[in-house]
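A single protein chain has been omitted from the complex, and every remaining protein chain is retained in its original position.
Which chain is which? They are A, B, C, D and E, in the order written, and residues in each are numbered from 1.
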């Protein structure tokens, strides 16, 4: 449980994936490939991409109960070029064929998230602003998606509802205002947690500062509004910008001086990175 | 287990998602919202989209052990306009806040898949060609992703490695040719399964026909090649086209007379559909 | 998950079996056998039988978390004579005593199924008819029972409700006739699946042929009726005979020219094969 | 967990059985039966038999997550005649079709065990001897098989390795004789457990008596030997006879005065009881 | 999952407890109490105590699958006197007998923790110091033990390794000093978490202040040392005292002005609170 991939939740997801694909067995391979045929596999990038997820290769084989081998040829987070081989496998052909799709599906997802994150991170290079993720991860992929974000050079916001206080629009509506919400959090939440609150205008930012919020999330503001808010805060709190900040606009937001920009699309809309596996008989 | 959402594998994924988000509890809500506050939630489309996944609302609440209510306001597969309310919830504010992100993450994923599928299906309207999915689903989402494809008007290819014989490039390489592979499958596979084989040129198509394949998958061919292959087959087998067939090109491929076009992007690269939830005190 | 015995469902059954037998521990062995005593075990056939299930020896020891060794002395599916030793074990006496009953219970079941299957297969030797099983397997034993049938020389019908279309009496009653049922299946079922339909008389067989069923199951017909049905079909579909076809009658049915005879008794009524284990101190 | 059928181990077995049969869904029913069709099912005995397992009907439907109803029409352990209806079901046709085979497989197994047990129990009627079972139950069926034995009028020997001390041949060999084994057990085993020991001749019986065994198991003795052993014991211990005591011989053994006869075949070789389900549209 | 008792981890512990106690069934009750006997139970305090855990009554019955009823008669955290009835149950006698020990074991544990906590909380009454717990909870009881502490009027320190940064002696030794450790934490840990560091003398406290730790834990200091440390800190950080602070000494420590006193004994050494259940026939 020390590496995210060792967490029981990841094993549960891998098992789900293996079981849903394999069902009661690979009838095609059983019918067409001799059971003792030894083979080698190569995983190749079909486009430029940032790699994430290769250590899953070993975990998947282990959870499958297979004796095949897996070796990553590039480091996690590497930028690889189209045509580059990122990993090798070896073992029974039948094993490689069973594992192929599940492994690729994981790699394409994680590398897709890393690749998109890398674009955002590169876009703000040279500023002091960090690109961070959200809780808009795919169900079951929280740890994996957040890990892939770090492979792309991004940072993680809280991992769940329990490791950070983030007061959002719905909380504020339910308890009657930004100031009141922050004060309640300060009174009731763990002393070990900082308090972040979502603000949609400068009045709320002022209110949050007075209630001594630790972090202010500027939600769906224009870039000039964000700039103004940063000036209002003047270092008394950390500032996060969020809400429809796409690749075109991210740099101008970063240059306002916000500490963090959070981008839901990193994990809710990353297209798969293109990777494939070739399997050949091994003499 | 009669509806895909009742399958144990779906419950396992929902539980993973709830547990990874909630951790040991929602510290923000606990600190800011009175425990007995009753609230109502509305889920609204923030863009035009095809809805899929609403019945998960009830399953998620049940697996959370919550007593809150959920009602879908539109049918699965409906095309809804930006601003339309698709579902209502009611119950303790704390419950709605806990369930909000997980439910939205599922809905945004499934509706994203359905919305993209619908675009492909509409693009081939009027032809006899069916849009089908692949096994390039997100790990753990096989049943959900395939269900979402049907909500978008698509059809399903096999669900896993065990409910259809599909001989692919790697199998062919390992057993020495299309014809030999089909013959082995015919000899060894279950009498209840048809046999599909991947071909990359007309010579292989001819070989597949002679070995009496039931379905021929044309992989990564140009549209003229596909047209020629369809003419060669002349109804002696079903024909599926696959490989980088994007929305711009899908209609011209459909018009060649193929029976199926399979599109991996439906499930590996669908962007999230935009949906959000508003929670208000219920008097 | 590549060998049936590696499937998670089999591990779940083995764990159930170990846990139900061991409970909180083997009080007899604990009280009477020194904990460090090393021992050797031999599993002996007490009657002529066809062996199936020996690879479970290793799986059971592994799931028990035991370090004992297991070696099969004969191949799966072998015909062994009364008195022949089929496997050896070695390790702590306490381990062998704990594993003894569970391992034997599995071996006696699987070898029982294989032995009975072998009798049916031998009875039709020289015909082109295959002996196949049904879904009348013991709950939890689907994969194991079907595996044991192949050890006895039989073939497998579908593994479950999802890997083959088999329209039975109840379906036909519910949708108004053989022809209508086959037509619906052809329209709605996966293109990857063949369609089999149960018929109880020649009129239904004719109807099934006209609806282009791929396989016709003749249910509970007399041998002359079966012969007549085979002649009516004339190779336009595969033909399976089923229903109370016991060992006395199986050859005459096979000689009618049917492609398959399915026998529920192979798995619902196979008596246990007689095997026992002797454990002795190892110097 | 109060009725054996409520035990978690039984739920685990039922889930295994449902999942292995259903896989990803019932493709035949999906393709041929309208999803809203309501239906009624009747379970009928196809031969005279002793019923066991009907309460599983409700448990299976519940674990399937189905809303269908089930009602037993006869009491557990009843002797029913061929043609008698033993239970009714109602609900969606699709539900009944999914549950049909799994439910019947359980009922046929449990009723098979009960029916065979009843034959042995009837054979010793009028004597003071009880028919008891062994640990030769089907893996995963310990609680169910032992329950079925009681439905057939039999009694249960220990349920597992932990709720009774039974010193068998292998223990005796490992610790150097009947007397020594019993003395060790008396010293080390829980004060709450009686001590039973297997003897194969009168010398060992004598030894067991001297070591003050509570129960003596006469293994594989002839009827005259058993009679002699009973006389030797003279009430100083309970006496159990075991080993190849078939239905022909069971009465003469019972008449020797033994307290128990244990019969492995009750659970390792009981043929399935013949039951079937008819499903019809419900108006 | 909204109340701590609804968390999956708690259900897993309850199931463990029920299964380990019940095994294959309650043989005493089965043998002596008529199965249909209805009964009522009362849970009575046998000593003065602070109650915690009563809502578990309902959860345990539900997880047991029992239909019995449970009603708490006092609020969680109440101080009850010896002889007071704290809860009532009703249902089958057999159900109450099965649930008795498991329910009492939980109640005695949680009430024991609450009772001990209450003593510490009362001892510091009137000061601004809070009594908090540690991670020295019983394995598997983290959520329950921490909940019981709040029932006794205490507060919770972090719930696990992931929801708070607490730099302890071993971390400091491994990274070369208090200041360096705090600086690393500030650089690498989530922006949402405050940073607490363990100090054993005033030099380290000074170092921690300079590295801008948010919370300073004074470990195993004498009361005068603690007083001096509080004066040194002067509100620039929160201060926690820890290490062998027993009931005799806790008030003098509280009066030094520390914000928190953490007491491992609350959860690692609380004696069970004395509660018992009486079950009687209900007419």
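For the reader, a short list of remarks on this structure follows.
The definition used in the following text is that a residue touches a chain if its C-beta (ideal position, glycine included) is under 8 Å from a C-beta of that chain, and two chains touch if they have at least 3 such contacts.
The model shown is predicted, which means the values in this text are computed figures rather than measured ones.
Displayed chains that the missing chain touches over the full complex: A, B, C, D, E (touch as defined at the top). Check D:190, D:244 or D:276 against the missing chain and you find that the one touching it is D:190. When the whole complex is considered, the residue among E:202, E:232 or E:279 that touches the unshown chain is E:279. The omitted chain makes contact with just one of the residues D:63, D:159 or D:230: D:159. By the touch criterion stated above, the residues of chain E touching the omitted chain are 9, 12-14, 16-17, 19-34, 37, 39, 93, 96-98, 100-102, 104-106, 108-109, 112, 135-143, 159-168, 170-171, 173-175, 181, 184-185, 187-190, 193, 264-265, 268-269, 271-272, 277-281. Although one chain is not drawn, its touching partners on chain B can still be listed: residues 23-24.
The omitted chain makes contact with chain C at the following residues, 15, 18-19, 22-27, 64-66, 92, 94-95, 98.
Keep in mind that, in the parts below, only the chains that are shown with their structure count from here on.
Any chain that touches chain A and also touches chain B is listed here: C, D, E. Interface chain A/chain C: under half of the residue numbers present appear on both copies, so the contact uses mostly different residues.
Note on interfaces A-E and B-D: more C-beta pairs are in contact across A-E.
The chain with its C-alpha centre at the largest distance from the centre of chain C is E.
For this pair, chain D with chain E, the centres built from the Cα atoms lie 46 Å apart. Separating the CA-averaged centres of chain C and chain E is a span of 53 Å.
Looking at chain D, residues 19, 22-27, 98, 143, 159-160, 162-163 sit in touch with two or more other chains.
Taken pairwise by the contact criterion, the protein chains are fully connected, each one touching every other.
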